[in-house]
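A single protein chain has been omitted from the complex, and every remaining protein chain is retained in its original position.
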């Protein structure tokens, strides 16, 4: 009992007050407006007249303690040691003295943390673990992100896009990155049913649970070489990997057929249009490490077409809503296939139930 | 064999050519435009300059041979014997001589067939059999229609509504009248589970079929007094009557609890907005023959509020889309209940998934 | 009274003789003295009004020889009180396309029906048929014989093709983009066998509208909806536009602002249409029929699958063919109809409408089966869920 008391638990995170720069503490809840003097920089102005400059710097999200310490030095030097991370894995130096802003930017860039991602730009890609840490990944996360951001880098640095551009990546259908609601999403997918490890399955997994885990009832119990295992009805499998999550003896990874799908037109904000899901653009592209050229050029193509065609403040989905899906496919040159037509449970609502069409568009 | 040959079958309907007035035959496919000189009258003008006047007269849809013969006389007198019926059960005298139009109108009205229903008016109510002929009816059809049209009669005669107003009625969920897509719909509903006729059920119906017919799996086999019958799990029953369609020994009618629901905002045309389903406005009103005053005043109320508030050419659903459902309920004074919230299979798509709201509306 | 039966009192129904709208009760009353069946129908209906219940029984297959449809069997459960409606079957008579008649033809129908049935009709049923309301089983064959002699045939019921119907189209409407009545007649004749003999999992309805106004509600009420449209530019008479304006039409507010794609532009002097963005909704044309008209390259959009809610919820038809030319003998269309029936007839479950079937097997698979290429016009938007049934994959060499 005494031992238990000594052990500290359930304290929760430290209170953020400890980490706020004085100017923020003093003006908490009193901000009046902000300006965006250059890409990557915001200045928030208080009703009191006080100001705080935020310099937004990109990270690869994976950070070693070495790098974090370097970032700390930067914060010490220009921001009195105050900084924060954003909901998209950038960090922001919170600077009180305007004079520190430009030098901070210069040094951040110099040590490898580009500045940008504000306003109508492309910010960091929300992403997940991939082959770095997850058992479930149908593709890598960080590698694809790096390759795509290298190609689209100018859009992070500049604010010349029609609207904010939010890209997300998830390495499997679990979608730990918010790919279900992003302007452009990159999603790792399997294309072959899981292959039962017959020898071990019965030992590791509970067969009834396993059977129940399959949303399409594709899994049937069977016996092979005298041991209980399962077989997968290939026609019914939609490669969701839910069975694999439940039972590790049903690996679904397939070097040749795993790959990447591309989705477009989702959003989260309530600005102008309501939040909406991403829609399928490209069902499958191959996994081609280290730089996934097919994925990179597919994403770039969509960005280019959108950037050229959209009106100001028109997010990708809003742009497609205006021009219509037929034109999206035409303008991007992406092929429309039977896979684009929803055939899951609630598919009826996605069918075109009107004669309204741009026949001579 | 010879007998069989004598029997005429599979001849299909007579060719319509036989029934077209000469001016239509000559100008078939050559009409240039039309005008709507007064409510109930259309004049179509051909590229050739030829004209045809149509005088639209209401019917109760149920017509005796006596009445049809009277209508024939009218057609003979003013329209050279040519007439047609419309997709909403009105008839139209097809008149070649302009001079016949006014006398035709006068006489039609005199013998009980009011003229109107064109342009932005209320036309006839599409409806079904009700207690006149159907086993499945949860309300009468013709009686409700008569009561509602008596009340809204002015809107049939005039064209002062914001847009076309299409009302439909179906006496049960089978919805033989197009109530699923009408501006205002009147739908007969049951509210109690079917009661098995235990003594006869096993004889008349196949129990497995019957069980399979229930979409919510509310029907369970059982034995009573030694005979096979079924019992209904009351909590699971959604009163759809599908079981009764399959098995007459499961009557669902209930004098006290059958009644009428009101739906709004559906449409069929592709004009402006795309076709859309009707939505629940009032879950239940009592069956109060002969004149259903609750139903009549509920419909009238909706029509009045819409007529006052809508912009030109705004159908009921388009109007609600603009003002939002919260205001629809506020303006009409209709109570919003848990029954308005969809809880059927695809309900998720009907939930409000945005913060966009008129808080100070 | 043909028979010596007491005339039923109908105090409740009599209430519905009042008021300006034509009264269905009056229709029964005109025959009450002449026909026992009308009298008993009134009696039973009055009883329904009193008790708030219906008293009809379904079930029991009745019909005419060789046909699997066209008659709806119905029996009174109060036959002892109302013996004349003990049997009260309806007969569905296939209407002429567009519901055009001469008084002569109507009188012929009346004569047959007065002789052999209740004398009461629906003009028309919801599907489009002439509905003869109420007769005995024994009268069915004679009625059929007399009808066919006069050139009329029965309509559909049961798991058949149902009676196709259409708007009046080119007969009396300037907007019809194809000959709806011609097509309706042609399809009805071509598919007589499907209309009269059950060969489907469930009913199949066809409705034809000449333009996107859809005056027969085909997109909501038919498994196959054929709706006229055009591919080129709206035809415009600029001077007629000006005339509307000077006559007081607020073109900006009433026309321009209601265009779903905002592809109209009106500067007070000229109306401009960005036809590449026009979705052929008809609104501007509807408001200014003398100034605007559908284009010249006309045809139809073919949609599939609408139905009432039983049992998975109502459906609207969805796009199968964005644009098809429709000229007699309508070969391409008929070919498509045959092809869509095939997989449904073969794999459809009992009481599964084609729209439900398509959702169950997947529209993509259905298209493959039918041999139609998927196009984005078929969907509101591509899929949102990642559950793709990939059917292509690579194999190790």
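Each chain gets a letter, A, B and C, in the order it is written, and its residues are counted from 1.
In the analysis below, contacts are C-beta pairs under 8 Å (C-beta built on N, C-alpha and C of every residue); 3 or more make two chains touch, one makes a residue touch a chain.
Quantities reported herein were computed from a predicted structural model and do not represent experimental measurements.
Taking every chain of the complex into account, the absent chain touches A, B, C.
Among C:226, C:300 or C:314, only C:314 touches the chain left out of the display. Where chain B meets the chain that is not shown, the touching residues are 173, 175, 180, 187, 189, 191-192, 215, 237-240, 256-257, 261, 265, 277-281, 283-284, 320, 324-326, 328-329, 336-344, 347-361. Annotation for chain A: contacts to the undisplayed chain at residues 7-16, 18-20, 24, 28-29, 31-35, 44, 52, 54, 58-69, 71-73, 75-76, 81-87, 89, 91, 94, 112-114, 126, 128, 130-137, 140, 142-143, 145-147, 149-150, 153, 156, 170, 173-178, 180-181, 204, 215, 240, 242, 245, 248, 253, 255-256, 258, 268-273, 275, 277, 287, 289-291, 312-313, 344-346. One chain of the complex is left out; on chain C, the residues touching it are 309, 313-314, 384-387.
As a convention for this text, only the chains that are shown with their structure count from here on.
If you tally contacting C-beta pairs for each pair of chains, B-C comes out on top. Each chain gets one centre point, the mean of its Cα atoms, and the points for chain A and chain C are 48 Å apart. In chain A, the residues touching two or more other chains are 348-349, 353-356. Shared interface positions of chain C, defined as residues touching 2 or more other chains, are 212, 214, 219, 227, 260, 280-281, 313, 316.
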